[in-house]
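The complex is shown incomplete by one protein chain, all other protein chains being positioned as in the whole.
In order of appearance the chains are A and B, and numbering begins at 1 in each one.
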């Protein structure tokens, strides 16, 4: 067999995977997006740009998503970073593995059940009841943007914690000693060494969470009371309720396009910021 | 190991599942909202190991029958009895909305033997050629004469029987009377007015265009099924005005009603009964202007893999003594006089299950056109994203 033949054989499984998992579904979505809705729902083959022309009908959903995704990513980052920092830098190495497992264990249960726990905690008989008891009455937490952010920060915690943890964990502790030796107090050491050195992990975590948040619908529906409408919710409704597969596909294709553009821009930016560094291991 | 091990563990599991769901998951749409219904169904179909198995068959109908139905809508003990009698296990897939069921059947390869469509969808299924004409000789327990025709008519299209009645019910609202301060709630106008006033921030509406738009239309006295653009425009304005005052747009209304976060919600019969049982201060109200009445049916999809078992299951569940147990378990009324004859007097007199005739008279069945109307779907999307 020629070298070229061998290469093709070796690449075949990866190529097949790529084709089945990525190219085929995307192609189907793309084809559907140029079709029409059947009288009783579903898809009727056609070639029309009507679905794309109708996109402004979901403008609010896109707008909400483009706000939710970065804000939610930031919220997840703000919660995850201190946790990852504690686990990687401060925690006793003896307990590190156990603590890490404790962070993951809740995520073995379904997001649905975990969201119900938050519905209870943030609901009238949870924290507001406690606040009422100490004299702060009338606080509403559930079904607010706040509760959605809490749910997102919590739901995406491991995705954000892990890349940052790995980064901080393998950070050479001698660099921190060197910084201290050169006269930097601990907080400046954090800002000048720890934080910049952990940026690749932060970038990876943010990217993962951002991409998933672009399609998120469950947490806003459960913890936001369904009052805020995201592209994910629009897709669920279009495919499962009004069964407008053609329009749903156009919305999905647009979402994928927006994601590609944002993620590419983001990676360009990160690469430029990290161009000087050895440890830019984003992808 | 006895031959029943499988059965017992399965029954136990179902009981646990039902216990968990009771009070936290309502009859419909919740699974639709989460998309979990489809996921469960796909998963169960894709993984043969998850299917129940039996060491040997007791009948000749096969070892399995697949039922697509709603959450909290059966007595699990009846399924066990069916398995005991026939050797076929009942594999249950639960769904959140009629639309989801339709989408699944349209996509093909559902693997269902029996499903439970609501009245207004049946003509669509017939039109799309997704549903079998039923042979009533295979269902000796089906006694058409014993049924109130109101709740069985939709099962026949152009004189052909496609579906037999399961249960019926109404869509009204549940209100926590503790906060009413003597006010009386009798109409949909009351519902929307108090939402934008004393109950601001405490009201829930369904995440479902049929009922949410339909009940907004009732505010103006229009038909629950209206697709008239002007009438819909008025309903939309009402919905948009009310939105800032809503606690949530969700069909999962039992938990917030029970913990006091929500005081008022659109509600189906069975949930109304359950809420009232748990908290007597929660009343179930049917708007005087009208609203929805509905009836669910058993039907067999085209290409059902276990057709004999499908008939056997429907026939079994229609037996009055079995059906009575079902009603006692889920709290939705039956239209079958033979079944009702076996039910306790107090249940038959329960105004939640069996509302006064003048209230019932004002109600409308949902229409197929309403379900598939694209304008109503877009209206709901605008309402939710506002």
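The definition used in the following text is that a residue touches a chain if its C-beta (ideal position, glycine included) is under 8 Å from a C-beta of that chain, and two chains touch if they have at least 3 such contacts.
Keep in mind that, in the parts below, contacts and distances are computed from a predicted model.
Student: Given that one chain of this complex has been left out, which of "ABC transmembrane type-1 domain-containing protein", "Cell division protein FtsX", "Cytochrome c oxidase subunit 1" or "Spermidine/putrescine import ATP-binding protein PotA" is its protein name according to UniProt?
Tutor: Result for the unshown chain: "Spermidine/putrescine import ATP-binding protein PotA".
Student: From the touch rule at the top of the page, work out which displayed chains the omitted chain touches.
Tutor: It touches the following shown chains in the full complex: A.
Student: Which residue from A:56, A:93, A:137 or A:185 sits in contact with the chain not drawn here?
Tutor: If we include the chain that is not displayed, A:185 is the one touching it.
Student: Among A:8, A:44, A:117 or A:175, which one touches the chain that has been omitted from the display?
Tutor: A:175
Student: What residue numbers in chain A mark contact with the hidden partner chain?
Tutor: Touch with the absent chain occurs at residues 172, 174-175, 177-185, 188-189, 192-193, 196-197, 276-279.
FYI, only the chains that are shown with their structure count from here on.
Student: With chain centres defined as C-alpha means, what is the inter-centre distance between chain A and chain B in Å?
Tutor: Each chain's C-alpha centroid was found; their separation is 35 Å.
Student: Quick one: in the complex, what on chain A touches chain B?
Tutor: The contact residues of chain A facing chain B are 37, 39-42, 57-58, 60-61, 64, 112, 116, 119-120, 123-125, 140, 142-143, 218, 221, 225-229, 233-234, 236-237, 239-244.
Student: Considering the complex alone, what residue numbers of chain B touch chain A?
Tutor: Touch residues, chain B against chain A: 24, 32-36, 38, 96-97, 99-100, 102-103, 106, 124, 127-128, 201, 204, 207-209, 243, 246-250, 255-256, 259-261, 372, 374, 377-378, 380-382, 384-386.
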